[in-house]
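Read the structure below first, then the notes.
Complex shown without one protein chain; remaining protein chains in place.
Chain nomenclature is as follows: A and B, assigned in order of appearance, with residue numbering initiated at 1 for each chain independently.
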Amino acid sequence: MRRFPGLAGGFDWGGVMRQRVWAVIQKEFIQTFRDRSTLLLMLSLPLLQLFLFGFAVNTTVEDISMVVADQSHDRASQAYVSALETSGYFTVVSYVADQAEVVRAIDEGRAQAGVVIPSHFRAQVERGEAQALLLVDGSDLFTSQSAYNAAVAIAEVHATEVLVEKLQRAGLVQDSRGFLPFDALVRILYNPNLTDLWFVIPGMCAMILQTQTIALTTVAVVREREMGTIEQILVTPIMPIELMLGKIVPNILIAVVNMLTVIVLGVFFFGVPFQGSFWLFFWLALMYIFSGLGLGLLISTVSQNQQQAQQMNMALALVGLLLGGFMFPRDGMPVVLRLIGNLFPLTYFIPISRGIITKGIGFGFLWEQVLALLLYVIVVMAIAARLFRQSLD
Amino acid sequence: MENGVAISSRGLVKTFDTREGTVRAVDGLDLTVRRGETFGLIGPDGAGKTTATRVILGLLRRSAGESHILGYDSMRDTYEIRERVGYIAQQFALPADLTVMENMRFFASVQGVSRREQARRIPELLGFAGLSAFGDRLAGRLSGGMKKKLALACSLVHEPQVLMLDEPTLGVDPVSRREFWEMLGDLRAEKGVTIFFCTPYMDEAERCDWVGLIYEGCLIAHDSPEAIKKKVPGRLLEFTPSDFVPAWRAVEEMDGVLEVQTYGAMLHVFVDDVARRREEIETAMATQGITCQGTREIEPRMEEAFISLIRRQ
Partner (left out) sequence: MRKRFKRIGALIQKESIQIVRDWRTLLMVLLLPVLEMFLFAYAVSLTVDHIPTAVADMSMDSQSQAFVNALIASGYFDVETYVADEKAAVRAIDEGQVRAGIVIPPDFSARVARGDAQVLVLLDGSDSSTVSSGYSAALAVAQARGMELVVEKVNRMGMGALGGGPSGDVTALPIATSMRVLYNPARDDMIFVVPGLTAILLQVMAIGQAAVAVVRERELGVDEQILISPARPLEILVGKMAPNLVLIVVDMLIIVLFGIFWFGVPFRGNPWVFGWLSLLFIVSGLGLGLLISTVAKTQKQAQQITMLFMMLCMLLTGLIYPREPMPLLVRAVGNLIPATYFVRIARGIITKGVGVSFMWRDVAILVGYSVLVMVLAATTFKKRLD
């Protein structure tokens, strides 16, 4: 019999305790697996999410719908519009008469951008004082951002080309090629084709695990408390920590199955390359799952009924999603938010997940996150255990 | 609508599909309850009492046969039934986060009782149930017995013609139990309400006008309590043997012994002729060195009748 004094009132890992934990584990297993429809749901929902989001997330926008009001119809104006279209960023959906109609089209949602070219464009270009107007739909964050940046860049490049042509005709420059003294070559590491899925899957994995584990544990405990069945269990000589462990175990199994499914699908169906060590990923994921379960237990100790637990779950999931670095970069956030983000295990696991899957790096580079996760797990479990015990009294 | 019949079922069948196969919880149930009667559906656990009650009420889908309450068909006229019947389920859960008063008002309003009528009936019912002082107590914080009484009050607020109770006194302390039956007695006397209840307690059958003994989904007896008790053949002798098992074995073999039942440490022996057999039994016991204590003739009760009837199935 070994004792760990101080931890949940003495941690006696003797035969009897093991037996009791095992009994709880068995009960939980039976209950979980007998509820076929819920089981099905728990295993299939992550898959569904994976499929949907794999295809939903789009970080590069192309073919932004555009209307054109070309009041010159000459070579210069057509060259300008053509530059916008051939870039691939914009697609001209219709030609309209003037600026008012362009605005109306955007108001109605028929287009998300518009260009207005005044009359006598060619002449103005020759004189070097042409003016064009680009309008962008400002109600939609993503599109307007992309449209804005793309439009600015394209317009500038086109204008430069026109200038070069001009200088060439004036005999100032012999060769238009290589006119600009230097060139920037951009190489994107790990994901050269910018395949969106490669961005998404590692983060998705982390996200799904988090939401699942928290929800599962919370429900398990709160439900029993609500139904009163917990009373019957309490009269047995079971210790709170044994009860906790027992409740956690089948959920670990389900979470692991979910994780493996996501990875397998990601690699074999979506073709995401798994660069790093799978075993390292597996063990770290296990630790991460534990942290999620601990968090779930924490919630369950403060919820009186399932509705409260539900609300807290959703809030946590949403917040974790936002601040963890999956959707939006953490650098861009104010310090306060970054600190709050630090309270979520997701924040540490996303770099781990991305690191191993996409970058293919090893433990040596990840030790900070791993340490953080480890500490997190220990702290959360300890707090949960203490609160759990108190709540039962 | 047949005059005078409150509840009836004919050939009622209810089957469930479980993992082990199809279960016939109710298997050809025929019963009739007349208006104003108190009817007890008596039977052991799993006999089908709750299922039968729920099917008759329309809470479960009928598999075959027919059932009516006050002439309304259980399946087709569900809402007409619900307006005229009061029901306390076995797990009689009422919203725990509503107070006693709020519960009463809720059920009254849902039943369409006018405000004026509510003002009259609710205090009366609460007084009747002994809950007048607890109007503002949350239903979840009442004791078991009080919860049951509240359930009764809520089921009566719309002055139903029929009251159906599923194991109403299960888990209730003896004092509350007696009070409950007194309340029901008053109800019947004053209002002529037809009362239909299920119970595994044989002694409660004595309180009924009419009894249905249910076993494995169908009725094995449908009669007044006295008539049922008379169904048991012979007369009943009771005694306590000093050596139980040999005594039991011996008595079973004897002539004129129709049936032997055990009752705690006592034996209940049904004999065709009390005087003659009593002597024979005592002699037989003596030869085996067994003494008999407290030998006497007793009136068979529902329990004995029931066990006897079951054995003969």
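Operating definition for what follows: contacts are C-beta pairs under 8 Å (C-beta built on N, C-alpha and C of every residue); 3 or more make two chains touch, one makes a residue touch a chain.
Keep in mind that what you see is a predicted model, and the values were worked out from it rather than measured.
Seen in the complete assembly, the chain not on display touches A, B. Within the whole complex, the absent chain has one touching residue among B:110, B:227, B:265 or B:298, and that is B:110. From the options A:85, A:101 or A:196, the residue with contact to the unseen chain in the full assembly is A:196. Checked against the full complex, the candidates A:252, A:280, A:333 or A:387 give a single residue touching the omitted chain, namely A:333. Checked against the full complex, the candidates A:96, A:219 or A:370 give a single residue touching the omitted chain, namely A:219.
For chain A, the residues touching the absent chain in the complete assembly are 35, 37-38, 41-42, 45, 48-49, 52-53, 55-63, 65, 80, 103, 106-109, 125-145, 148-149, 151-153, 155-160, 162-163, 166-167, 170, 172, 178-192, 194, 196, 198-199, 202, 211, 215, 219, 223, 226-227, 304-315, 317-319, 321-323, 327-329, 331-334, 337, 340, 351, 354-355, 358-359, 361, 365.
Interface with the hidden chain, as seen from chain B, comprises residues 54, 57-61, 78-79, 82-83, 85, 87-89, 91-98, 102, 105-112, 151, 154.
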